[in-house]
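Yeah, one chain of the complex is gone here, protein chain that is, but the others are all in their spots.
The block that comes next holds chain A.
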């Protein structure tokens, strides 16, 4: 059997947690986390596991594509049974950036349905816009907190309920309407009229004004940007 980085990571994950990554276990969300920083990978892994997700963490966009079986040079090792429900990736990575990875995923007929979330330490509006327009589900400003992961998970569940059909129409019209879908997702999370079985807690950092564009915004009170209707 070919051994590449993706296989090693998968095996490590399996060994450490004893997770049975059988495809029949459809309950838990399986997240593919991509980050070149060892520290950040460890943190995001823990955040996801504690949120009842299964995690496969890789250190590059290339490895992520290999894992999905999208890499031209290295074909899938037979992981087709391993469904990925969400991809969460760092933006700034050597080689392939998170943005480039996002594009490749959205260009692929097999994987474009998978929601992709971008993480970045820089709260730059232009960057966020670019990612959302390319089809990213959400954009998290690092450092990632438990509330970020919970929010994404909740929203994912809700979007699946809203229906794939609606998402298809949204995609046809481009990025703007993805924001509207997300906004209504947030709104329903803060109202109590949602029929959802989730018990969402309204996020305290919803921002309706634009975020500062300065890259040195780690001191900004907004750790993540809520999508706004474009100005």
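FYI, contacts are C-beta pairs under 8 Å (C-beta built on N, C-alpha and C of every residue); 3 or more make two chains touch, one makes a residue touch a chain; residues count from 1.
Here is the rule we use: contacts and distances are computed from a predicted model.
Enquirer: For the complex's missing chain, which UniProt name, "Histidine-containing phosphotransfer protein", "Exostosin-2", "Thioredoxin, mitochondrial" or "Proteasome subunit beta"?
Expert: Matching "Histidine-containing phosphotransfer protein", "Exostosin-2", "Thioredoxin, mitochondrial" or "Proteasome subunit beta" to the record, the invisible chain is "Histidine-containing phosphotransfer protein".
Enquirer: If the hidden chain were put back, which of A:54, A:104, A:127 or A:142 would touch it?
Expert: Final answer for the missing-chain contact: A:142.
Enquirer: Where the complex has a chain not shown, which of A:37, A:97 or A:157 is the residue touching it?
Expert: A:37
Enquirer: Considering the entire assembly, which residues of chain A contact the chain that has been omitted?
Expert: Spelled out for chain A, the touching residues are 37-40, 42-43, 46-47, 49-50, 92, 121, 142-146, 216, 218.
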